[in-house]
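Notes for the one structure printed next.
Missing here: one protein chain of the complex. Every other protein chain is in place.
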Amino acid sequence: MVGVGLIGTGFMGKCHAIAWNAVGTVFPDVDKPRLVHLGEVNDDLARRKAGEFGFARGSGDWRAVVNDTEVDVVSLTTPNQFHPEMAIAILEAGKHLWCEKPMAPSFAGAEAMAEAAKKSGKAAVLGYNYIQNPAIRHIGALLEEKIIGDVNLVRIEMDEDFMADPEARFFWKHEAASGYGALDDFAVHPLSLIKVLFGRVARVMCDMVKPYADRKVASGGRRAVETYDIASVLMHLENGVAGTLLVNRSAWGRKGRIAIQIFGSKGSILYDQERMNEFQLYLTADRPTEQGYRTILVAPHHKPMIPSCRRPAMGWASTTSR
Amino acid sequence: MVGVGLIGTGFMGKCHAIAWNAVGTVFPDVDKPRLVHLGEVNDDLARRKAGEFGFARGSGDWRAVVNDTEVDVVSLTTPNQFHPEMAIAILEAGKHLWCEKPMAPSFAGAEAMAEAAKKSGKAAVLGYNYIQNPAIRHIGALLEEKIIGDVNLVRIEMDEDFMADPEARFFWKHEAASGYGALDDFAVHPLSLIKVLFGRVARVMCDMVKPYADRKVASGGRRAVETYDIASVLMHLENGVAGTLLVNRSAWGRKGRIAIQIFGSKGSILYDQERMNEFQLYLTADRPTEQGYRTILVAPHHKPMIPSCRRPAMGWASTTSR
Amino acid sequence: MVGVGLIGTGFMGKCHAIAWNAVGTVFPDVDKPRLVHLGEVNDDLARRKAGEFGFARGSGDWRAVVNDTEVDVVSLTTPNQFHPEMAIAILEAGKHLWCEKPMAPSFAGAEAMAEAAKKSGKAAVLGYNYIQNPAIRHIGALLEEKIIGDVNLVRIEMDEDFMADPEARFFWKHEAASGYGALDDFAVHPLSLIKVLFGRVARVMCDMVKPYADRKVASGGRRAVETYDIASVLMHLENGVAGTLLVNRSAWGRKGRIAIQIFGSKGSILYDQERMNEFQLYLTADRPTEQGYRTILVAPHHKPMIPSCRRPAMGWASTTSR
Partner (left out) sequence: MVGVGLIGTGFMGKCHAIAWNAVGTVFPDVDKPRLVHLGEVNDDLARRKAGEFGFARGSGDWRAVVNDTEVDVVSLTTPNQFHPEMAIAILEAGKHLWCEKPMAPSFAGAEAMAEAAKKSGKAAVLGYNYIQNPAIRHIGALLEEKIIGDVNLVRIEMDEDFMADPEARFFWKHEAASGYGALDDFAVHPLSLIKVLFGRVARVMCDMVKPYADRKVASGGRRAVETYDIASVLMHLENGVAGTLLVNRSAWGRKGRIAIQIFGSKGSILYDQERMNEFQLYLTADRPTEQGYRTILVAPHHKPMIPSCRRPAMGWASTTSR
């Protein structure tokens, strides 16, 4: 019986908890895990959340979770800046790790985590959830099968409107300290899809844009925005495929759009995450007068997510590869 | 702490178990229930499933669940023919009941269940899941608000293709003993939506059709099909609205279509369960040159399901009304 | 060189004139017709319209067109009540006839026209334009080829909103003298499609509904509406196919919807005239995990309209058959 630890109980911590609670029921052929230890910022909160989430105990010190001998695997869902220290501690304690994305605020931190993962020999997985979508998995299988021949172009867009309101106030995502903006704020998602479906990016050219130059601050004046809500990228992948990556977090009307267009020598594939239960396939193998994009609804016969997925999650762990 | 019992561990039993396991995590303001007792056809299976589903104990006799004093509410997910006897026993034992649909194979059985529910004073709910969809709930709120004025026509279709293959063999759903066919096999779902959104049906005229007259049997010959895969209904509702209910369980290409068209004096609303995260709204209040169906993606600001839903589930229980 | 006459210059008369003017340019292998004689209600209007429409002469007496020896074929686009008298005169004068739909206000009138057409031996065609749509033609060819196997169900809807406004005044289409309402006002269009694609209707059951009981009149009061804007029909076709025909001319949001769903033993076909340049095809012959509705855009390789269309227009003429 696998013992589970959880550090962090925010939005993603809650998601991990729901998932761990469902394992026994959903996968009868998998040993039901034991929810052992939950870590939060103080003992009171930790105990209350442990009760809600079904964990046996809770601690206000995250190291108590890491050092708990009954814990075999830890879900790490704390804010990003804590990832390197905690992840490395978890791996060095000999536990498997399921760390939420993005990996780390700095490249050095990410490299240190990868190094620790390699040394540990444990499973170390980043929580790129969209790559586990059965539609994405099945598209990956179709690409491997070369059903659309040799891919020559991929276009991917990610658009949401959570920063689209020009009247909304300046907040921390507008500060340069938070990063570039859309490019690292959520382009990690389309990048995880590119990585899983096609491999690494070799060359890029990027244009970053600020739709709103300044924003109101609480004190009454306005402050210059330091990050870029829009990024448009020309890219060449290592495998020779060309493409574009376009992201916009100020895109009124878009709620969770990740639109992918993949063009090959024998057909093409389309996908939009706002309708994540379907994808579209065009095949030149069809009779010419009946060629058209098939809207395929995802069903149980499509790529299962777990545990038989052939491609591991976006990976820096010793157990993953591509 | 509410004590939960579960009788039946098939497809829907598993769904109920996943839901009960998630309550604590999903609803922090609700007391986490205790999963007490699971009933199955024999002790071995009951104990194994109790382990998988996180229940404290399991019994091969369903009456042990009913009589367990630590059980406050029972999920009843056994085959339909057992519903009346078990539901009535559960209610008479003073427990709340969550019974899967359809209610009962006979009208008499259903009436006896309703009577027991009234007498018991307990919450008694049927598992019409589609009516809890936030899109449906929100459509209901828009209709109450009369955003599309007075409704004058509703069309509803439900189509799937699980019986569309003419080469598939004769099985029990082709026998008259199983009922009329599509009309009672799955028209209960669109009827539950009609009931929740508009109220009761007053008058009907129905045409039932067999797409395939006979089917292969294992022994080598063919047997006449006794049920109707297609049903088309003209109907008038009690509130004066006219409409049609069209169902087809031999509809190649349809996987889970429940398409609703609602026309009113100031607009119209469309919904299709194959894209269950969205609905469409047309309003004459919009400027004429910009009138068009809005495709609205369901988001957290739409109708919450639980616990604040104003309209109870399809109801025969003393606590429900409309 | 074929000599052309035209009687009537309203909306459809203008359409016929545009078509006749384009024949030479569009069909280089067809002799360019000569636009000879145009008939209207008085000489002045007839001459003015002849000038605009490119006809050599115009007359205020329609019999002058019928008796013009240089006229070989007449486009008849006058109001419906004049069709029988004029059509019969045209055919008896030995001219070919292209008569706008609907055929005639009374069954007796239509029969007299059909009889005259048979006797004349001339081409006599009704202007059911939607059946000439390349998408419809191609769907017809696919049905003949049995690409979706044996058809077992057809659903057809026609919805527009030109009478949806409850504040609009009572006008002649609300009078019983104009007919039943939606059923004959525009259901002739979906019926023409049913006839061309499947053949004749054998049995029907119809429910007709008035969304608005009365309407304002100019004088200030209100008058009871005598026609039905909504009609819902259960039908069995002569070829054994079952189906429904649902029409609504008070359907807010619908502009020119004619939605067809055709279900067969090996697939299904969908079409919606609001997107008349495409249709959808689902085939069980496709690999199961890649089955889905293909959205097929109509292109030159689809069914040509003229002159090689194998199926004549909706027909009562001696030269037509099906």
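Read from first to last, the chains carry the letters A, B and C; within each, the first residue is number 1.
Following the convention adopted for this analysis, a residue touches a chain if its C-beta (ideal position, glycine included) is under 8 Å from a C-beta of that chain, and two chains touch if they have at least 3 such contacts.
This structure is a prediction, so every number in the text was calculated from the model and none was measured.
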item: Residue among A:70, A:144, A:165 or A:238 touching the omitted chain; value: A:165
item: Contact residue for the chain not shown (choose from A:50, A:74, A:117 or A:230); value: A:230
item: Residues belonging to chain B that touch the chain removed from view; value: 138, 142, 147, 278, 280-281, 283, 286, 288-297, 301-302
item: Contact set of chain A toward the excluded chain (per top definition); value: 148-149, 152-153, 155, 157, 164-166, 205, 207, 209, 211-212, 230, 232, 234, 236, 242-244, 246, 248, 250-254, 263-268, 270, 282, 284, 291-293
item: In chain C, positions touching the absent partner; value: 14, 17-18, 21-22, 24-26, 28, 32, 51-54, 255-256, 274-275, 277, 297, 299
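Keep this in mind: only the chains that are shown with their structure count from here on.
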item: Chain pair whose interface holds the most contacting C-beta pairs; value: B-C
item: Computed distance of Cα centres, chain B from chain A, in Å; value: 34
item: Numbers and ranges of chain B residues touching at least 2 other chains; value: none
